[in-house]
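All protein chains but one are shown at their positions in the complex.
Labels run A, B and C following the written order; every chain starts at residue 1.
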Amino acid sequence: MTTGVEPYVQLREKLSKRDRSLREKVMSLEEATKFVRDGDTVGIGGSTMSRTPMALIWQLIRDRRKELSCSRCIISTDGDLLFGSGVSNHIETSWFAQGILWGLSKVMRHNVESGGARYDEWSHMAMGMRYRAGGMGVPFLPIRSMLGSDVERIRPEAKEIDCPFTGERLLLVPALNPEVALIHVQRCDAYGNAQVDGLQFMDIDLALAANRVILTTERIVSNDQIRRAPDQTKIPFFCVDAVVEVPYGSAPHECFGVYEPMLAHMDAYVRQVNKDPVGAMQDYLEKYFYEPASWNKYLELIGMEEVLEASRRGRSIYND
Amino acid sequence: MTTGVEPYVQLREKLSKRDRSLREKVMSLEEATKFVRDGDTVGIGGSTMSRTPMALIWQLIRDRRKELSCSRCIISTDGDLLFGSGVSNHIETSWFAQGILWGLSKVMRHNVESGGARYDEWSHMAMGMRYRAGGMGVPFLPIRSMLGSDVERIRPEAKEIDCPFTGERLLLVPALNPEVALIHVQRCDAYGNAQVDGLQFMDIDLALAANRVILTTERIVSNDQIRRAPDQTKIPFFCVDAVVEVPYGSAPHECFGVYEPMLAHMDAYVRQVNKDPVGAMQDYLEKYFYEPASWNKYLELIGMEEVLEASRRGRSIYND
Amino acid sequence: MTDTRNYTASEILAVLSSRQLTDGQVVFAGVGIPLLAATLAQRLDCPGLTILFEGGVVGAFVEPGKLPPSTNDQRCTKRANMVLGSADVLLLLQRGYVDVGFMGGAQIDQFGNLNSSFIGDPAHPKTRLPGTGGGNDISSLTNMIVAMKHEKRRFVEQVDFITSPGFIRGGRSRAESGLPMGGMFRVITELAVFGFDDTDRRIKVLALNPGVSREEVQDNTGFDLTFDDQLGTTEPPTEKELATLRMLDPERLFIG
Partner (left out) sequence: MTDTRNYTASEILAVLSSRQLTDGQVVFAGVGIPLLAATLAQRLDCPGLTILFEGGVVGAFVEPGKLPPSTNDQRCTKRANMVLGSADVLLLLQRGYVDVGFMGGAQIDQFGNLNSSFIGDPAHPKTRLPGTGGGNDISSLTNMIVAMKHEKRRFVEQVDFITSPGFIRGGRSRAESGLPMGGMFRVITELAVFGFDDTDRRIKVLALNPGVSREEVQDNTGFDLTFDDQLGTTEPPTEKELATLRMLDPERLFIG
């Protein structure tokens, strides 16, 4: 039985070894990324250009972490950066480009077509059901898509069955329990109780599924504040291993209600790397990732003008 | 293959025949319960004494509807009333009593032990996964409880399998797609976009699973108000077939943030029916269900004092 | 009415696509032309159109001039009725709440299968395309409208890779693959409007766009086309349609 599904007893044992007690776990980016080891499977929160845990990816690239096998529902320039920096050589997702505004990602194409990296394609719902199965502690969930397509054909990891109740054809998609999840939220407390506004994507299932969770947050609030709006808490503290306060932690991507994508920076990035997905990517990483002394210095390179304009647009979602 | 699981094509056909367009669907209780037919399977929202769709049950009893097969995650005095009135002769749930404060329900015991009615027992999580499967449009979901117990033994409707990925023993619980769901919420708009505060129970899955949904609501608000807090919308309008504004629509049970259970009434009810689950139940139904000219007259019988006190306690959940 | 071609290919694509929608429908729209066309329909004849987006949005009204760069951006939630998880919005398709899926296409074949994954052999592709996103799910689970550019290399007899299933190999092969519901309903290009035969499930031209000949459509198609017995001609975009469309996309992000 060749399968990537982690046996239940092993999953439970890993979880029982985690310190799930109510304790403060605020730390720096540098400390937080120590929870990621070379070769780990890593689940990335958000989707496309939204609530991407960019600060954590930035730090992992600076750490020169290696051979991460990443997954995300839809991956954008974060996928480019993970491949281009050599941090990851394998990504499971449903869609991989920089964004529809820019067509194909030459970085993805270069890395995949050269055989240097693997992009395993699943349908979007299949990715969701894989995280959900992982979060539920079951080895699979049944779905009714992918059937009959070549997406199914190239994914022998999924299994067709005839339903024991109805005889209908179903596809069982295997649970995905990443070793680590990287998630960016609008606010959480020092324990890791996280509140997410607006689009949730697959972050709740991902947080429950992962064997370790690193959160970055626009701001750390008191536990009292969390308790005043428990409906809005989406990730409970006992899923969380590290909390880092990183304002603009998704830049140049979006964080719902706080800032929209920083499209001038994105445009310039795409123009640069799509011309030369190796050399120009290295130049980009050098300038924006390796050289800045801190995340705030990186934001400074994106520029005050763009950060403020993105914030103005971000907040406007709440305007009438 | 003896199974209660509805074939997918049939489920889809029923749904395609529903008018799912954006349209106002506000009506009276009398009109709304016309969506329930004798013999229907009926899913009941809320849990125990919370957000019970009591006004709809009250109306169904007045309508003298027959042979309803009901399901709820946990059922309380609403189960008594459904059995005692003869409206239902079959309930699927995980727990059936009046409430832990009062011990066993003599009404349930009388009806079940005499063979007049059936109580099919599932675990709480199994009920949840059955509604969830129904809401997802899949015929089953896998769980890891009930295994090895007599609860499993008396439920041949569920099927054990060896996981095709891990070889582990799993229980597949069959989807539950009730013909009608009865759900009470704090607020919704005239289209049926419903916002639920606090405990959700299994109402979201139930609403998605059912072939028709009748909503009662403490108040009908504008669609603009819904759109200002789309995070709080839990049931989308296209799941909903009828909307009825019924203040105190869960009385004498609780509605989160609006009123707590009306325990003096509940106490008196339990004392009365547990002495004589047939005659005294008929007396109770006569006085509180058949005779009052309207729901507001029923509330009048519960009494202003108790309604106001329950409201004071209900609102206090938001006090610091 | 206008009878000179005072519109771009993307504009007629958006306008004709929007006309395929009916007031009161629940439509699952992809980014780009589909999002724009659904929003156009909402502003014109379909005020009660409910638009769903993959990011987890039910019932959005996108603001003019603030078109989202993807269906996962906050702009998709403007004046939405409901925001939910991305897997959950896709499950609404599976349960059957959605009337129509509405997507763009990179490559299509005679049975309406779409490829957005690979050009060439998937094991050693000439070009690795972005992939399915929700496309496979949408096209597996509901009736589809596809809006796409008409080029010979995009309209092929058989796609290199079935990313989003149409009628697979035609006939009953879709249902036999485990997809009993949905299927291709319409394909809209700047040249013509296509439907599918009820029996063999092959694509056929239902109507030619204004000023377009049978030959022009055939010349831009990589296989022999069937033309419907009642072949019609589409009405050109009206001034009102074009004006509304341009008001929605003043930066011409998607209308080129």
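We take it that a contact is a pair of C-beta atoms (placed from the backbone, for glycine too) under 8 Å apart; a residue touches a chain by one contact, two chains touch by 3 or more.
Model, not experiment: these values are computed from the prediction.
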| item | value |
| --- | --- |
| Chains in view that touch the one left out, judged over the entire complex | A, B |
| Given A:Val112, A:Val138, A:Ile214 or A:Val243, the one touching the chain that is not displayed | A:Val138 |
| Contact with the hidden chain (one of B:Arg18, B:Arg144 or B:Lys159) | B:Arg144 |
| Identified contact with the non-displayed chain, of B:Met125, B:Val138, B:Ala175 or B:Ala210 | B:Met125 |
| Of B:Leu15, B:Ile61, B:Met136 or B:Leu171, the residue in touch with the unshown chain | B:Leu171 |
| Chain B residues touching the omitted chain (full complex) | 47-50, 73-74, 93-97, 99-101, 104-105, 108-109, 112-113, 119, 121-129, 131-132, 143-151, 154, 160, 168-171, 198-202, 204-205, 254, 256-257, 260-261, 263, 314, 317 |
| Touching residues on chain A - with respect to the absent chain | 8-9, 11-12, 15-16, 19-23, 135-138, 193, 208-209, 223, 226-227, 230-231, 233-234, 236-239 |
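In the analysis below, only the chains that are shown with their structure count from here on.
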| item | value |
| --- | --- |
| Intersection of contact partners for chain A and chain B | C |
| Pair of chains joined by more contacts [C-beta pairs], B-C or A-C | A-C |
| Rounded Å distance between chain A and chain B, as computed from the means of their C-alpha atoms | 38 |
| Chain A and chain C: spacing of chain centres that average the CA atoms, whole Å | 29 |
| Interface hub residues of chain B, defined as touching at least two other chains | 8, 137-138, 231 |
| Chain C: positions in contact with at least two other chains | 77, 83, 91, 94 |
